[in-house]
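To start, I am sharing the structure in question, which I have written as structure tokens.
For this depiction, one protein chain was excluded, whereas all remaining protein chains were kept in their positions.
All chains are identified by letter, namely A and B, in their written order; residue positions are counted from 1 within each chain.
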Amino acid sequence: MNIYTKTGDKGKTRIIGKKVLAKDDDRIEAYGSVDELNSDVGLAISLLGEKTNSLHDELEEIQQLLFDAGHDLAMLADDQNHPFIFDPASITWLEKKIDQYMKVVPPIKKFILPGGTRLASTLHIARTVTRRVERRIVALQSHSKINPDVLVFINRLSDYFFACARYANFLDHQSDVVYRNSHTIFR
Amino acid sequence: MNIYTKTGDKGKTRIIGKKVLAKDDDRIEAYGSVDELNSDVGLAISLLGEKTNSLHDELEEIQQLLFDAGHDLAMLADDQNHPFIFDPASITWLEKKIDQYMKVVPPIKKFILPGGTRLASTLHIARTVTRRVERRIVALQSHSKINPDVLVFINRLSDYFFACARYANFLDHQSDVVYRNSHTIFR
Partner (left out) sequence: MNIYTKTGDKGKTRIIGKKVLAKDDDRIEAYGSVDELNSDVGLAISLLGEKTNSLHDELEEIQQLLFDAGHDLAMLADDQNHPFIFDPASITWLEKKIDQYMKVVPPIKKFILPGGTRLASTLHIARTVTRRVERRIVALQSHSKINPDVLVFINRLSDYFFACARYANFLDHQSDVVYRNSHTIFR
């Protein structure tokens, strides 16, 4: 197997359905960013420890779901040969996880500094890269039809990573540091 | 507390002062990038060790300052209800740290490869992400008034992370590798 086909050496590439785009197209930027985020999640998984291993399966599930999301972004919405595959049930699945973690972590009223353990810090990186992905999908959406469920999922996913980072710190007995100039932010 | 409000599920969001913007707006990109950088600093803190723990307090202070910077980017410059909060004294505070570290690390005349220990490598990542943040703020500034002190601080902060990365390697007895084709760059 040869992975380098050299076909993209001049800056163009193909999407699902074989249409050719410049590599700096908003669509390539969107699913390329999903791929970057997926790698950050991979790193988070590699940092799981004894106290946090319960997060393994759901983080791997998120990697699977990010591929489904990437698929739908890598095709044209009106492509007759390729239906969307992203399952919106994943959104409520995420919401349940968020509710579960928010219930057990110490309540906060103010912003916290993104950090703590190596795992929690990496989850905060995943959180902020998820938000970058969201911005890229919104840019694509401003001129091209997309699967709206993917955007909802990505919005929820950054909230999941916030809850999950806090939960990871909680499991490792690491407390979050409050932003000293924060107003009352969370209700 | 419910962190997912679902109000942003279609790609719009609110800034300080309640104005609604598309999530791919230059302003959201600017303070979203500050949030990503802040998470990288969180990761650096989680990597401090015995020899480098003296950096803890200043890195956490930088996290606090990044929130102040983010605040000023998340509001309109002419918003009558919200004054800027970023304190320019933080710039000279950073400069003193830079001077201090540059004095003790081995002098160089050439570019060095960004790396060394895990901590120093992460500080180099923070350095380059700070420079990405700077580019995003400059893009925002090309059409919207911003707090100019924030831009100065961010420019200085990337130089701080360069000095700090070198200092972290120095503390851990790790030497920097020179870029072999470098001209004489530093005077």
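Brief remarks on what is shown
Criterion: a residue touches a chain if its C-beta (ideal position, glycine included) is under 8 Å from a C-beta of that chain, and two chains touch if they have at least 3 such contacts.
Values in this document were obtained by computation on a predicted structure and should not be read as measured data.
Check A:S39, A:S142 or A:S175 against the missing chain and you find that the one touching it is A:S39. By the touch rule set out above, chain B reaches the unshown chain at residues 95, 98, 102, 107, 111, 113-118, 120-122, 124-125, 127-129, 131-132, 134-139, 141-142, 148, 151-152, 155-156, 159, 162-163, 177, 179-182, 186-187. If you put the missing chain back, the residues of chain A touching it would be 1-4, 6, 8-11, 22-24, 28-29, 32-33, 35-36, 38-43, 45-47, 60, 63-64, 67-68, 71, 85.
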